[in-house]
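The other protein chains are all here in position, but one chain of the complex has been omitted.
Letters A and B mark the chains as written, and numbering starts fresh at 1 in each.
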Amino acid sequence: MSAYPVLAILAFMVLGPMMALLTVTGVSVIESESLSFWKSAYLRRVLIFSFWQAFLSTALSVSLAIIVARAFARYGCFPFRNLILKLFGLPLVIPAVVAVFGLVSVFGTGGWIPLGRDLYGLNGILLAHIFFNLPLAVRLLLPAWKSIPEQHWKLGQQLGMNSWQQWKYLEWPTLRENLPGVGVLVFMLCLTSFAVVLTLGGGPKSTTLEVAIYQSLRFDFEPAQAAVLAALQLSLCATVALISFRLQKLPEVEITSTALQCPVDTNTLKLNAVILLAAVVYVAMPMIAMLFEAFTGPVRQVLSNPALWRSAALSLSIGMIAATLSILAAWLILRSASDLYYIKRKHKAAYLEMAGSIVYVVPPLVIGTGLFVLIAPRFNVFDWAIPIVILINAMTGLPFAIRALGPAMRQNKMRYQRLCESLNLDGWNRFKTVDWPLLRKPLGLAMALVTALAMGDLGVIALFGTPETTTLPLLLYQQLGAYLMSEAAVTAVFLLGFCLLVFWLLEGIIGGRENV
Amino acid sequence: MSRITQVLITVFCLLQLTNASAGKQTLTIYTYDSFTSDWGPGPQVKKAFEEQCDCILEFVGLEDGVALLSRLKLEATNTKADLILGIDTNLTAEARATGLIEPHQISTGPTTLPTDWKDTYFLPYDYGYFAFVYNKEILPNPPTSLKELVESTDAPEILIQDPRTSTPGLGFLLWMKKVYGDEAHKAWVKLSKRVVTVSKGWSEAYGLFLKGEAPMVLSYTTSPAYHIIAEEDKRFAAASFEEGHYQQIEVAGLIASSKKKALGREFLTFMMSEKFQSIIPTTNWMYPAALEQDQLPAAFKDLVKPGHTLLFKDTDIAKNRKQWISEWLEAMAE
Partner (left out) sequence: MFSIRQLCFTYTDTENNTVMPMSFELQAERGEILSLIGPSGSGKTSLLNLIAGFIQASAGQIFVDGEDIQQLPPAQRPVSMVFQSHNLFPHLDVFTNIALGINPSLKLSVDEHQSIEDALVTLGLEGFKKRKPGQLSGGQQQRVAIARALVREHDILLLDEPFAALGPAMRAELIMALKELVSRRKMIALMVSHQPADALLASKHTAFIDNGQVISIQKTSELLNDRKRQEIMSYLGSE
């Protein structure tokens, strides 16, 4: 099976629901009253703001991530390095509203670094998006340093390159291969960010397209308008992705060497330590604030509630099945992409990867509602709630799986394709002896990332309202809605701890030990 | 991996259990999520009603009243719901217009609402008033009128919700419209300088308020009752405004296509009974719609009582909502 059936399924999963929504209320989109909406200054403002904030957030998150990842790569080993990298997988998992509370504990009026009213507006949005995306980008960019050939580091040393020159000749050329992919992923995350933008944005000036879609599906009940807005978001994001791939020259020569970790850079040790410390403090502060709040809350009461553990089990199952599906789909797409890469159709390969990722920007609410429209007349929706939640989570996780696995799979192909062909190594045997040992590390990261992500996602479960199926984030929102703010704080930290544990186990079990 | 399989099997078994115990009639009620949560009225209501009806009561907890109405529109006559419970008077006109709701035919005699209930399609089960909640220690002299909040130069900063995404947010929009009428736009422009932020939903704004991000938050007159009863914390109060407070009435209605209308009406009658009504105050933190004042918990008696009740006709809201929201957007973006 190649990428194309997978992409066809994805297209069906996205376009099917959107078509379904178009038919619910007929063609109201082109009626005169709606037409004025499409021409309105409101929509224009929303569009401009969505892209502007996403662009700024991405630029800041990714450039800071490069600095931090570089410090990580050049500092060598230090205690807690792995723990910190695992912590860096967490911010993305935190439900938006909890993250907002965490950030407000740090930067709010009564916080450790009070920004006062300045927090609300673009500042707040950027602070939050850096908190979410910088750690993710660091984790996704870090492997690039490992793919720099050992000889190049030696040459750099011998030719007396300073830190800037090493960056220019060794690191940047390798890094920029991965940059468009990581950049587009972060861009998509910022573009579709919703509760954070609305709450920290300070008012309706900070309205993103996602808010408009939500609004038209709910209060206004114009599913067709929502579908068209989603299509607009999809096509605009695709354009951004295409441009970023076009602007970026793809690498001239494939990496086909063995590589060692970059040597410890003794000249800038102190500077790197400061950078690392700053990044860790920034990412950890909101989480520590959450921790403080949880410890003063009714810990025992929350933990002794069997509903919490039921929700945790449900969330974990959903997460792991979704992650498995996601990785399977990513694997098939990437296999075709690296085949294309191998025969030097690099742009086509990049588009294939992008096609798999881009569906992320169609809001789950749109897909969920559309699927609901498709399913409800024929089947019992309650039986379908969990499978649909799993499917949607698998789709949401796909760009992360593709990012985590892509570079490694491509490299494997370039290095070992000929060898495998000559040894007639194929199929399961090839997977067992070549792919699995070499790819288990990125596989572990992908599995952990997507599972944790699905576990922290409120998703569309609330759309179905299925009795007896409360996921952890839903439980958290129920507590918040019932004035139980301190219980919610405990649940939030439980969710985080649980995700960290799952991250640890999955990365450990699948990824194997270091240096394998 | 075997442990994971075990967990999965357990989860799916749990799911299957819910389909068991057939034989009895099942009454399906679509409501909002916080009604059915462990802390909401749902579990107690289910227990009490099942004791008297020899049936199974199944709540489907959707995100909120708006999601509930959307769901109804999407499913139309195919809906599995026999009843809907949890939309408010801002949405009743739209809900009625779907033609999916049947007149309730139940006496509204027991209702204790401040005004007589005349809707023949929907029955009220609880109500409340929007209000700004504050911490008495931080804000000893809160504004005493909406005008003061909007116009006074030293009025406190506030946290509100977005009318495009939240019910209280829409409630406040209507409140402003009721008080200011055609001047609402100007009033919003003035007020906007004092708005710290406009959150997606009630939880975000209330959470930020408890964290001290602003001295006042848009919530309900009944919110302090939660802190008094559940936390024994008497610092919080709702500011009483001279112009009166905008009212929110939550209602239930019978689905026209339901095959269990008799059972449905039995539930609606139960809903107006003391048993159901006395569950409401300390689980939904609202005033019950059919319970005498003296049966309310003590903390409720000390709450702010609005001098005037403000409420738009539901058909007016349905007609003007979009336009009022764009007016609000313009004012706030200035």
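Going forward, a contact is a pair of C-beta atoms (placed from the backbone, for glycine too) under 8 Å apart; a residue touches a chain by one contact, two chains touch by 3 or more.
On a predicted model such as this, the values are computed, not experimentally measured, just so you know.
Colleague: Write out, one label after another, the shown chains that touch the chain missing from the document.
Modeller: Touched by the chain not displayed, across the whole complex: A.
Colleague: From the list A:169, A:221, A:282 or A:342, which touches the chain that is not on show?
Modeller: Going through A:169, A:221, A:282 or A:342 one by one, A:169 is the residue touching the chain not shown.
Colleague: Of A:159, A:277 or A:501, which residue touches the hidden chain?
Modeller: A:159
Colleague: If the hidden chain were put back, which residues of subunit A would touch it?
Modeller: Its contact residues with the unshown chain are 149-152, 154-155, 157-162, 165, 169-170, 173, 251-253, 257, 515.
Everything that follows uses one rule, which is that only the chains that are shown with their structure count from here on.
Colleague: Where on subunit B is subunit A touching in the complex?
Modeller: 4, 7-8, 10-11, 14-15, 18, 30, 33-34, 36-40, 58-63, 66-67, 69-71, 73-75, 78, 80, 94, 157, 162, 164-165, 170, 192, 195-208, 210-214, 223, 226-227, 230, 285, 321-322, 326, 328-329, 332-333
Colleague: Where on subunit A is subunit B touching in the complex?
Modeller: Against subunit B, the touching part of subunit A is residues 24, 42, 45, 97, 100-101, 104-105, 108-110, 117, 120, 194-195, 198-205, 211, 214-215, 217-221, 223, 305, 307, 310, 313-314, 316-317, 320-321, 369, 372-373, 376-377, 380-381, 386, 462-463, 465-469, 474, 477-485.
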